[in-house]
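Following: one structure in structure tokens, then a few remarks.
Excluded from the complex is one protein chain; the other protein chains are retained at their positions.
Moving on to chain A:
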Amino acid sequence: MSQLAVNLPGLNLKNPIMPASGCFGFGREYSEFYDLSKLGAIIMKAATGSERFGNRTPRVAETASGMLNAIGLQNPGVENIIKHEVPFLANYNTSVIANVAGSTLEEYEHVAAAFNDTEHVHALELNISCPNVKEGGIQFGTDPEMAARVTEAVKRASNLPVYVKLSPNVSDILSMAKAVEDAGADGLSMINTITGMQIHLPSGKPLLANKTGGLSGPAIKPVAIRMIYEVSQEVSIPIIGMGGITTAEDVLEFLLAGASAVAVGTANFQNPFVCVEIIDELPHVLSKYGYESITDVIGKGVSV
């Protein structure tokens, strides 16, 4: 296996770098900057049962070392994604992960099942952690019992490996992780954004039309590292780590904490080339810190 390769359920990744869900659309815009085949995988923007228009604007606000977003899962619906977006991504030599969202158990099942008949989708990321929709989503992500139920339902509905995307907006991340592992999750994806708010001084009101939004970017990296460090020691399924990654050094930190691969979100907005720049830099960072390969690093930070 080459130095950067990692094998995870359903995903034979040539490198551990993938753009995070919602931060890369369905790849079209970034394909104008570089060849998407360079990426380890691509996580598509969330898919819901039918088309969603999302929240009112403003939907984003900058914060110190990060940003708040309240997009509200705007997407054309799972059928349109399968018909128009997956075939585009199939042109590239990279793995495709579908992000599955919903407001009800039935909607999650429906979306997951729809991806079964789709060649070129290699795994599902079960989004039970979007803080920006009123109904559903987040309550599945904050209650271990609900999380287990939606995981079981999606596992039943799908032939594909399921990575459950955890919300950091909980006091006990470990019980969430264990609950979905016991329910049959093939992997974890963590973390989603942390709920936050910004007040706009001229108006005296919350800046985002949705009032609250999800905090992402470098500001949340220590939270992600801590959660992955805690969870990776207690579960035996692999973790796709994310939260504030902007450099190859950040990637190394996530791998040391116990992630097996990583996703890069917000950093794409600042630098559209960030994913490929990290991939190019990774071998140098590995050798700088004395590692042979990616698999050589995974979890090294937690073993005594």
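Going forward, contacts are C-beta pairs under 8 Å (C-beta built on N, C-alpha and C of every residue); 3 or more make two chains touch, one makes a residue touch a chain; residues count from 1.
Quick note on the criterion: contacts and distances are computed from a predicted model.
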Inset, instruction - Determine which name in "Sarcosine oxidase subunit beta", "Dihydroorotate dehydrogenase B (NAD(+)), electron transfer subunit", "Membrane protein" or "Branched-chain amino acid ABC transporter permease" the UniProt entry assigns to the undisplayed chain of the complex. - result: "Dihydroorotate dehydrogenase B (NAD(+)), electron transfer subunit"
Legend entry - Of A:61, A:157 or A:294, the one touching the omitted chain in the full complex: A:61
Legend entry - Selected from A:6, A:23, A:81 or A:98 as touching the chain missing from the view: A:23
Legend entry - Residue among A:9, A:272 or A:301 touching the omitted chain: A:272
Inset, instruction - Would you indicate which residue among A:74, A:169, A:195 or A:212 is in contact with the undisplayed chain? - result: A:74
Legend entry - Footprint left on chain A by the chain that the document does not show: 22-25, 28-30, 32-33, 45, 51, 53-54, 57-63, 65-67, 69, 71, 74, 217-218, 266, 268-273
